[in-house]
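Every protein chain except one is present and positioned as in the full complex.
Labels for the chains are A, B and C, by order of writing; each one numbers its residues from 1.
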Amino acid sequence: MSQPEEKNKSTVISVKKDLNTAIIDFLKEGIDKQVFDDVIIPMRVPAKDSFAYVLVRNKSILNDGFFLPPVMPVQGGRMVSSVTRLGKKDKKTAIIMRPCETRATIELAKLGQTNLDNLILISMDCPGVMPISDFLKDTNKQLKNFEDSANNLDDKIMRPVCQICDKSSMISGDLHIGTLGAKKGSFYLISNSEKGNELIEKMGLKQNENINSWKEKVKKISEEKKKKRINKNKELKKKIGGLDNLTDAFGKCINCHNCMSVCPVCFCRLCYFESDKVKQPSDDYLSRAKSKGSIRFLPDTMLFHIGRMEHMSLSCVSCGACEDVCPVDIPIAQIFTMIADETQGLFDYVSGRSLDEPIPFVAYKEEELTDMEDSND
Amino acid sequence: MESKIGVYICECGPNISEKVDIDKVIDAVKDLEGVAVVERYKLLCSEDGKKFLVEQIKKHGLTHLVIAACSPRDHEKTFREVCENAGINPFLFQLANIREQCAWITDDKDEATKKSIRLTKAAIRRVRYHTSLEKKEIEGNPDVLVIGGGIAGIETSLQLASPVRKVYLVEKTSSLGGLINTFEKIYPNMELGSDLIKQKNLEIEKNENIKVFTETEVEKVVGFLGNFEVTVKKTSQDNSSQDFNVGAIVLATGSRLFDPKLTPQYGYGKLDNVITSLEFEKMNLSGKISLKNGKSPATIAIINCVGRDKKGYCSEICCMYSLKFIRYLKEKISNIKVTNFYSDLCIPGKRQQKFYEETKGKNIDFVRSKDIEVNKKADKLEIKYKDENGSKKNLSADMVILAPAVEPTIDASKIAEITSISQGNGGFFAEEHEKLAPISTSTEGVYIAGCAHGPKNIFDSITQAEAASGKILTSLIPGRKIEPEIKVSHISESLCIGCKTCLTVCSYGAISFDEAKKISVVNEVICRGCGNCVAACPSGAANIKHFTFNQLYQEIMEAIQ
Amino acid sequence: MTEKFEPRIVGFLCNWCSYAGADLAGTSKLNVPSSLTPIRVMCSSRVDPVLVTTAFLRGADGVLIAGCHPGDCHYEKGNYYARRRFAVLKKVVEGLGLESDRLRLSWISASEGQRFADVVKEFNEKVKKMGPNPIKKNKSL
Partner (left out) sequence: MKEKDQHKDVLVIGAGIAGIEASLLLSKADRKVHLIEKTSYTGGTVIKFEEVFSNMECSTCMVAPIQQDLLQDKNINLITLAEVEEVKGSTGNFNVKINKKARYVDMQNCIGCNACFEPCPVSLKNEFEEGLSERKAIYVPCAGALPNVPMIDTEHCLRFNGKKDCKACQEACMFEAIDFNQKDQKIELNVGSILAATGFKTFDLKKLSQYGYGKVDDVYSAFEFERLYASNGPTEGKIVLKNNKAPQSVAIIHCAGRSEKGYCSSVCCMYSVKFGHYLKSKIPDIKISDLYTDLCIPGKSHQKFYEKLKETNVNMIRSSDIEIKKQGKGISIKYNNGNGKKDNLQVDMVIIAPAIEPRDENSNLAKTLGISVDEYGFLEEQKNNVSSVITSKPGIFIAGCVQGPKNIQESVSQASAAVGKILSLSN
């Protein structure tokens, strides 16, 4: 897990009322000092039953900012991409997201789907989010419920992938708001880039290099989660691994492709598996049905999922968005996480960790992966 | 129009007919969709066989042709020509390899037959999905840009320039000739360097088809073989740039010497009378070999392989020019004593050892040595070294000449970037293929000549210059169009989302990015049709002609029947 | 099934090295199991993971990808990318507990007719031991 190098600055910001207000004040100050022109932050929708990202130019509206919402209706990576895919923003914008959303943003930048110029990516220690379905049962009660668990670092009610997220404090953007290990009534603002340093300077914040208490806490948590993650992956593989279990697990799939549509790193204009490439004339299906006895329709459900894993698991940030929207409760995010850990592990690549790490598909080493090939034995 | 596929199975004498039950194959395929006719024939690649096929195609009005015979590596070309002669597109044809891949790999006739059926069916299924592909032809500009006015650049220009081919020779400095300008003589024949350069300069001046730009650098290159747009810029005044078009580019930017200051043990830059080989050439050319104090030296040490460890390669020419230096010295300073410190004597080829033998002699010592150190001692220089047996020795000399490694010029990386080629070992320009394509680069139409490619002597540089000319004279013929590869990749504008993955994996820079549309575009002239981009594209926007997903899918489906 | 099992192996062979090697096996009259159906591609880097997965999910008992040895690629570095794609593919299949041993990547040069024969024999034996690809009979696919 990447930590800010010592050259990067960090500072402590004191919290007068509550963290949310403190961050709002910080953003206002940033606009006043023209460190950035506008911000994109999560807000509660008027109906109060969900949350959305909002691009704010008017300071007064900032007051409605709601950081770390209990659910993730839209993955921040998708959102940023939609704003900047066709070119950089002319105004400087600060964006506050969860680490997995920041990582998706970085990943999309590598894929030319996001332009980071004039963006300041700010991440926050993330307690996880709860399944949308749970939240909607009783939004107010669940919100309270979420805040309590968040404060006690209790992840029972969070989504399964959040429970095994060992990167919930990973810094890959420009700045990170670290609440873990911070003294009561304060949080760390940790820079991870030149942009970040610049911001801290321009805002005239006094620097304080020592974030060890945060580091230690983060280390502890991520190590615990890592262990948990490994075990969960094992369990899951037992549960869904093997042809029969797998076909059972995906047997429910109705090919709605929701998982793909909400996936931040599934950036294709038209998914390969929705294109005509994978469609066949009817005689193909008939002859297959003949040789097999029967074939299932809609066809190629499994090809869709496995194909997505081949295409995207290297970039998967385990944000869980796909699982949230699966109408038939396939543990798709957990399956992707299990696979992503495998494929990314091949190249000790961590999706969205750093802009400098090319996605393994576009790089190679002359000597590597020798266990995958057989050359002159 | 509904497809009429003709299927022809070659007996290849006994080779197929005895190992494969051809009639069984015929039965198995005759009723497949689209199959209009199935026939067997003794030997389809024979003249009679080809005639037979043409007649059949015309007689049955076939739209597609499938032949089950030998390997496509043997006769695909042959049968494509048959198609052309019979008036169907040569790509509406598929060859099933039932000889090498069926008849010849098993003694079990039944097995061979079954597999032949599979391969033939696969070919039939595949051919249904074939599309006509047409030859493309594009205009090619025969003119040539030569970067670098050293001997390689000069030779290339002289050989290429003609009434039908203009050459633009661009040189950074104020005069042509490069390093040879500083050489009194050239080994092994020891003719005068000045003569060579004078003569070449004359030829260049006389040749009205060569336009020379001195004190000029190349700013920008866009395009591809036959169609490069070039921008050059005067080094002296700024913003005085000039544009022109060429069809090919030759990089003859030469080399420079490794800086001996980076190997302090030789005292270069700190001690008087420690000089580099190039400085010595100049001194020698000036007519007076002398020490700082004006006296002429009595003892000289030449140290080879300076910086070799750091660079990690042998610079090839140092041993030989050190011998040449000894000749200079013997000739100019009576009873001079020279000691040549070397590690391995590298004098390859038929002429060079003789030169060495004839240079040896009285007062000339060749010392195989390592761990050399040069210090000042009184008014002389002291060379400490380890000899072959590893025993420490030392020697005093008036002057030390260093033979530093040869390395690429400073602007090599800039030029590599401009022409979008890569730098290989030692930072020299990377050739397309070490053995078979030492002159060309991964950018078609960009060639390398001389020391820009790696350390080499004048003769080898000139050979490369001539070779570059050879390449250009064969690929860019005035009035002749360029015929690029037909089976190339294509990227669907409507599907591409512009992730640039294809662009990154392409070895040939055949894919560029359209900033306006935010999509990748294949330049079909550059593409060589490997299909790497197709497998790399997650959204299936990229596809390759004649090896499309569907064509291969058809083969797969038959393979697993 | 009662009758003896003859595997169906899909072999993607690159035009310049492996297909030439396969031909040499033929011209040298070596014994090669006829279970492998060669599919010629210009470069191993053309072999799209989805193509392999499709073959696998359609019931291929084995899929072989064969290309030029690393460093020998006719297109400079295609086989390096092919190797990475294959590695990811294999990990995915393995990760899902499917029989990743049915997928194989081999480097076979144009002069290695014998090696081609050996690779196919060996792979064929392995697949035989594994039995038919269960996907072939899986109704929910």
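Rule of thumb we're sticking to: a contact is a pair of C-beta atoms (placed from the backbone, for glycine too) under 8 Å apart; a residue touches a chain by one contact, two chains touch by 3 or more.
This structure is a prediction, so every number in the text was calculated from the model and none was measured.
A.B. asks: What are the shown chains that the omitted chain is in contact with?
C.D. replies: B, C
A.B. asks: Among B:97, B:141, B:469 or B:489, which one is in touch with the chain left out?
C.D. replies: B:469
A.B. asks: So which of B:134, B:208, B:238 or B:388 would be touching the chain we can't see?
C.D. replies: Of the candidates B:134, B:208, B:238 or B:388, B:388 is in touch with the missing chain.
A.B. asks: Sort through B:241, B:265, B:363 or B:425 and give me the one touching the missing partner chain.
C.D. replies: Touching the chain that is not displayed is residue B:425.
A.B. asks: In the full complex, which of B:333, B:347 or B:364 touches the chain missing from this view?
C.D. replies: Of these options, the touching residue for the absent chain is B:347.
A.B. asks: In the whole complex, what residues of chain C lie against the chain that is missing from view?
C.D. replies: Considering the whole complex, chain C reaches the absent chain at 16-17, 20, 24, 27-29, 68-69, 71-72, 74, 109-115.
A.B. asks: Contact with the hidden chain only, please: which chain B residues?
C.D. replies: So the residues of chain B touching the unseen chain are 12-15, 43, 45-47, 70, 73, 77, 151, 155, 159-160, 162, 165, 189, 191, 196, 312-316, 344-354, 357, 368, 388-389, 424-426, 428, 434-439, 453-456, 458-460, 462-471, 473-475, 477, 480.
Keep in mind that, in the parts below, only the chains that are shown with their structure count from here on.
A.B. asks: Give the identifier of the chain nearest to the protein's overall CA centre, each chain being represented by its own CA mean.
C.D. replies: B
A.B. asks: Which chain pair is joined by more contacting C-beta pairs, A-B or B-C?
C.D. replies: Here the pair linked by more C-beta pairs in contact is B-C.
A.B. asks: Go ahead and note the Å separation of the Cα centroids belonging to chain A and chain C.
C.D. replies: 36
A.B. asks: Between chain B and chain C, tell me the centre distance in angstrom, where each centre is the average of that chain's C-alpha atoms.
C.D. replies: So the centroids are 32 Å from each other.
A.B. asks: Please list all residues of chain B that touch 2 or more other chains.
C.D. replies: 505, 536, 549, 553, 557, 561 - these are the residues of chain B that touch more than one other chain.
A.B. asks: Please list all residues of chain A that touch 2 or more other chains.
C.D. replies: 272, 291, 311, 361
A.B. asks: Taking the complex as given, what residues does chain C use to touch chain A?
C.D. replies: Residue list for chain C touching chain A: 49-50, 53-54, 57-59, 69-71, 77, 80-81, 83-98, 104-107, 115, 119, 134-141.
A.B. asks: With touch defined as at the start, can you tell me which chain C residues reach chain B in the complex?
C.D. replies: Listed in rising order, the residues of chain C that touch chain B are 8-10, 15, 19-20, 22-23, 25-27, 29-34, 37-43, 45-51, 54-55, 58-61, 74-78, 81-82, 85, 117.
A.B. asks: Can you check the complex and tell me which residues of chain B touch chain A?
C.D. replies: These residues of chain B touch chain A: 33, 494-501, 504-505, 518, 536, 538-541, 549-550, 553, 557, 561.
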